[in-house]
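As you look at this complex, bear in mind that one protein chain is not there, while each of the others sits in place.
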Amino acid sequence: MNASSLFTFDAVAAILAIPVVAATLLALMPGYKVTARVNVAASLLTLVAALCLFVTERPEPGRYLLVDDLNIVFIVLNTFVGFTTSLFSASYIAHELETGRLTPANLRFYHAMYQIMMFGMNLAFVSNNIGLMWVAVELATLTTVLMVGIYRTHEALEAAWKYFILGSVGIAFALFGTILVYLAAQPVVGEGYDAMVWTLLVERVADFDPALLNVAFIFLLLGYGTKVGLAPLHAWLPDAHAEGPTPISAVLSGLLLNVALYAVLRFKILLAASPEAISPGPLMMTMGLASLIFAAFMLYRRRDIKRMFAYSSIEHMGIIVFAFGLGGPLANFAGLLHMVMHSLTKSAIFFAVGHISQIKGTQRLSAIRGLTETHPVLGWGLVIGVAAIAGLPPMGVFMSEFLLVSSTFARQPLLAVPLVFGLLVAFGALLLRLTGVAFGQPRGSRKPADASYLPMYSHLVLVLIAGIYLPPPLVAWFQHIANLLR
Amino acid sequence: MTSVLVMLLCVAALLATAALAVFMARSKQATPVIYGLSLSIAAVAFATGLVQLVSPPAEVPILMLPFSLPWLGAHFRLDPLAAFFLLVVDLGGAFASLYGLGYGRHEHAPHRVLPFFPAFLAGMNLVILADDAFTFLLSWEFMSLASWALVMAHHRDAENRRAGYLYIVMASFGTLALLLAFGLLAGPDGAYGFAAMRGMDHTPLATGLVLVLLLVGAGSKAGLVPLHVWLPLAHPAAPSHVSALMSGVMTKVAVYGFIRVLFDLVGTPAWWSGLLVLLIGSGTAVLGILHALMERDLKRMLAYSTIENIGVVFVGLGLALAFKDAGMELAAALAMTAALFHVLNHSFFKSLLFFGAGAVLTRTGERDMEKLGGLIHRMPVTAFTFLVGCMAISALPPFNGFASEWLAFQAILQSPDLPQWALTILVPAVGGLLALSAALAAACFVRAFGIAFLGRPRTDPAANASEADRFSLAAMSILAGLCLLAGILPGIVIDALAPVTQLLVGGRMPVQTDMPWLSIVPVTESRSSYNGLLVFLFIGFSAWLTAGLVHRFASRALRRAPAWDCGFPQIDATMQYSAGSFAQPVRRVFGTLVFRARERVDMPPPGTLSPARFALETHDLVWEGLYLPIAGAVGYVAEKLNYLQFLTIRRYLSLVFLALVLLLLVLALWS
Amino acid sequence: MVLIRDLLVQVVQMALVVALAPLLTGFVRKAKARLLRRRGASVIQPYRDLSRLLRKEAVVAENVSWLFRMAPYLIFAATWVAAAVIPTFATGLIFSWTVDLIAIIGLLGSARFFLALAGMDVGTSFGGIGSSREMLIATLAEPAMLLIIFAVALIAGSTQLSTIAAFMTSPQVGLRVSLAVALIAIIMVAIAENARIPIDNPATHLELTMVHEAMVLEYSGRHLAMIELAAMLKLLLYLSMIVCIFVPWNIKGPEAGYPAYLVGFASYVVKLAVGGAMLALFETATAKMRVFRVPQFLGAALMLGLLATLLRFVSRSL
Partner (left out) sequence: MQGPVYFDIAHMLAGGLVLVSMMMLYQDRLYALLNVFALHSLLLTLSVAWQAFIQGAPHLYVTAAIALVFKVVVIPVALHHMIRKLGIHREIETVVGIGLTMLAGIGLVALSIVVMLRVTPEADPLTREDLAFALSVLLLGLLIMVTRRNAVSQVVGFMSLENGLVLAATGAKGMPLVVEISVAFSILIAFIVIGVFLFRIRERFDTVDVGALDDVRGRRRK
């Protein structure tokens, strides 16, 4: 144990500890300005701690915690978006206080929950124990349930209720799947904690009972898939996005879906390592395509701007799950890249949408027109964001879609047809709505935006750069993970 | 290497100009600065392309930058084909910038045009420079995006928004098709570099699929029927100099993509691919110009005419494919030269015509021909240059349009040596369609010029118009000069195209600059030859001679008098022949079939005072037969699926439950 | 020396076509009159008309532009250039390679383009109606003509009239169905192009039936003279073209020498006379058709042209 490894351990601990401490503080502290700043500061500190993971040596995987290539990507992305969202949240929440939609008491609750949610997500990423991971994912889910319902309007409560009921069933499924994995591992690895340690499971998975693993995977896929928002398990997602505060929508789309996806991926790796178990690919591809096409069509009839982008998240999760289901270095690379790009872009879009709906006082699409004229910075930001999410270059989503479509075509030509079809249908819907919102005779309030553009544009710039230039170390690293994922 | 670098620097400079435009768009100086910069950069790029084409270096310059796809890098290459198209693009870009210097001052929302204009140019340049699939598609889609933003410049008009939407969706559709084509060519290992694709052998099935995907992908951008519907909406929606770029240049970039993939990357496609391209090309030509003839919006008419010209280009390409497959290099070179020459010519006269239409639009505020008239008196220079453009696009000697169509006809006459019976029989018929489209084009542009510029003004704005500004006039005049030059000295262009045809079909046309009197000879002089220069001189000389003789020896007296009114004094200018009535005979002949046109005349019985009524009903069969059903189907599915948004929680749970049971069943039955 | 001779032949040809064109028109009118049992005007009446028109003052409508005044000369020049390169009595004219058959059609197209524009420049309904119908006819006649050219050129292997004429006199041609079909088609096209009955009536001035005359309604004086002369030239051009392609006998090669040229010239005049007489006969025997029957007539020509390109396979073995 030298100093640097000690320091590393500290980094992991910091990632977990900072949010907990901050949550406690925030729950106790009054005053909006200070709490918002503390929230931002805590998120920034977490981000810094996460970045430390890069420079320092990684700890040996323990019984509970693990840092490897795969989860560093998720952690850094998570803490980064968590930080920018907290920035956005500060300016968003100020406005909510002014209009009286939230009370200061709500706010304390909100900020504390925000940090607990960050804690849950970080814990889910670093946990090496499938039981612990389950607990962490559920913690994050339950905190978001509470935040979705924070406005106490009856739509918000409905949304939260729906989220809660469907989420609970998902929780149950995931737990059952976890138990089954334990049962499969127990004869080989031995009773007790060891049979839940992911690194040990992966090493010995070849000896596990394949059929048990199969059933387990089905439950895990459905259980965590509920949180990923895969069709037909998606029902909670649009409403939760639409009715909660926008920073939470951004976090839901940008981060929570990733957490669930990460869990699915971990088990996918596990199953793929077992030679006799069913390959998880076809299942994931089917659900991915179903989500993509379903969400693409659902985009057309949307009247609420946030709900529409929520469906777009379902669509993109479908793409990502499809990519990982297809497997192979190219598709996995595309899936990873797409996931990162989607998180950045979608949260940027929600940042824009948050300000827009505050200015216009509504989320109805038909009430928002001509944004590029009245609010050029926001409007063009939205245009760039939607263009990016729709897969137009030179944004990063284009690169991942390019890789995915072409590698699909090379490997499973027939699957490329529904994939391209879904992409095109979704594209049509997104651009149709964008045309309505960003252009035309302006409608609604024209008062200037009291917004911080930094979070939105920092995301967009990153996405733009990624579309043109990916630094070689990052690429090598992604490739390594892609190979890890098989 | 250096030339590629220069080109890339030009692209970078254009992008920098775009960025500059974002920040200074609202300043007064923005218009001259941005267009001035674009003009000079495009001129440099044009010069580079010209040098590359005229004296190609022994080794094709390539360059790799560590951008884009990480393990691939961004590859750029500047072979003669690319050089030729760069030349077309940057020449068009330079003229559009020059025109924009004047035209841009009338723009009421310059901040929506200026940033995207240089970006659009940069995108087109990049497409042509790209030497790997990713860079190609990235630039391709970037080009679409930039032009989409330009189409949306006047976004308050609902028509424009609709046009922009249709455009971007079709563009994306095309890109996905191209993406699939590249996916096929790259093979399972993902060899996305063009160099790797060139070296690979592709199965006949793959090449066939690539052709179809290419016709969809590049064809939708170029405007091939039935993927053309966006074009006549989107091109006119943009500011006129952008319309000129989109119609005159961007469609050429699509042609470039088609040529690059089919002739360069695929190698030798099957013989029927030539047939397919020929049929689609000739159909596109005829349908495009028929639409143009029915159109009363000046700019939209020009956009439809672009479709026709693209059809002509594709006929040339189809012939080249067929000849190449049959191993007839010379004939293939002839056909390819015709196609490329027409590409160049079309970029000249279509830019010119759009500039003219733009000048009319700024000075009268009208695009509707029925509200113009008599502009030749108020805008003499614009009218003259527009007339030159009309003659050139109608394929009339001695202008350039004729030279390239003449080459296409000569290529058609090489068809008896083709081994396939289907081709030998069909190619002359295609030639007939080509001739039909040329004749219809003449009718179309007689109508356009005659209605808009001749006769008496039909509205006050037309009567009070003034001549366009000097920048616009300069751009139009130079282009008119180029139309004439390319028409009377086609040999120079043909010789310049030789390295391109050598690259693509492995042959070239005979050296033309050595021919006596600068005539052009496709194969041998005894077969056919044409000398535009002499034709021009002869006509000019004999017209001058006759006029001189008549004026000298016969009479030179002239008197102005009212026109013959047939005993019915004409009350106003609206009683002139209108654009609609001019097109009526053609509509009756062709329109009943192509547009299902129906005319209904309600003639009141004699003695009643109610006015007679004329009602015309036309259908765009492609739109109604293909696009509306697709839109309807998407809407229907969306509507049906939309019920899923409003289910109760219990029903959602049922879905989850069913999914679980289904998966368990699958598992139970699987092993 | 050779160059001078060739130039001389070319100049003679140019002069010849201009000189003969009114005569041909006069001859056709005379023949028609005789067929109708009228005495008719003298065959040289067109010369008199032209010279009278040339000397008269030109009256133009108030509204017209420079295009209206320049058009007659351009139309005449384009038609003249086209007519000047068609072998009449001699092949291998020095400038014959300047334009081939396709380019001749192009030149006539240019002339028509200006004519139609001139019709629209006046700003009345008559000009418009004429231009509109003229362009309709052209849209059908031009492709038909092109197909005929294809049929001929695919057999002769050339679009160069001199080469075609030489080929047609060579023994390898023989009798071909496709050429016969092409002949019929080209006659139909020629009738349409020259505004003859049954497509148009060169003698009418009833507005609603006019095509060519409607366009030139506003022309007078020297302008009208040029237009008329161009129309006459065009008739001569088409007859010469038919003659050159289908009955090219006694058109002498470049090396033939002056006496042979005289023979060629004589036979050319005879051929023209026969052609003119047949035209008169045909025009007398048919009635003018409605405007919207014209597309059917020309459509038939188009189909015949296409048939000719197809049928060339049939007779190839002959």
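All chains are identified by letter, namely A, B and C, in their written order; residue positions are counted from 1 within each chain.
Heads up, the rule we're going with is that contacts are C-beta pairs under 8 Å (C-beta built on N, C-alpha and C of every residue); 3 or more make two chains touch, one makes a residue touch a chain.
Nothing here was measured: the structure is a model prediction, and the numbers come from that model.
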Omitted chain - touching chains that are shown: A, B
Listed residues A:V135, A:A272, A:L464 or A:L484, member touching the removed chain: A:V135
Candidate in contact with the missing chain, chosen from A:C52, A:V76 or A:I179: A:I179
Absent-chain interface as seen on chain B, which is shown: 646-650, 653-654, 656-657, 660-661, 664-665, 667-668, 671
Interface with the undisplayed chain - residues on chain A: 131-132, 134-135, 138, 142, 145, 152, 154, 157-158, 160-161, 164-165, 168-169, 171-172, 175-176, 178-180, 182-183, 186-187, 190-193, 195-196, 209, 211-212, 214-215, 303-304, 307, 364
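We adopt the following convention: only the chains that are shown with their structure count from here on.
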Centre-to-centre distance between chain C and chain A (centres being mean Cα positions), rounded to whole Å: 78
Per-residue multi-chain contacts in chain B, two or more chains: none
Partner chain C, residues of chain B touching it in the complex: 373-374, 376-377, 383, 387, 391, 394-397, 402, 406, 409-410, 412-413, 415-416, 424-425, 428-429, 431-436, 438-440, 442-443, 446-447, 449-451, 454-456, 517, 519, 525-531, 534-535, 538-544, 546-547, 550, 554-555, 557-566, 570, 573, 575-578, 581-586, 588-589
Interface residues, chain B side, partner chain A - complex: 66-71, 112, 133-134, 137-139, 141-142, 144-145, 152, 155-156, 158, 161, 164-165, 168-169, 172-173, 176, 179-180, 182-184, 186-190, 192, 634-635, 637-639, 641-642, 644-645, 647, 649, 652-653, 655-656, 658-660, 663-664, 667, 670-671
Interface residues, chain C side, partner chain B - complex: 54-63, 65-67, 69-70, 73-74, 76-78, 80-81, 84, 95, 97-100, 102-103, 106-107, 109-110, 112-113, 116-117, 119-129, 131-133, 135-136, 138-143, 145-147, 150-151, 153-154, 157-160, 163, 207, 217-218, 221-222, 225-226, 291-292, 295, 302, 305-306, 309-310, 313
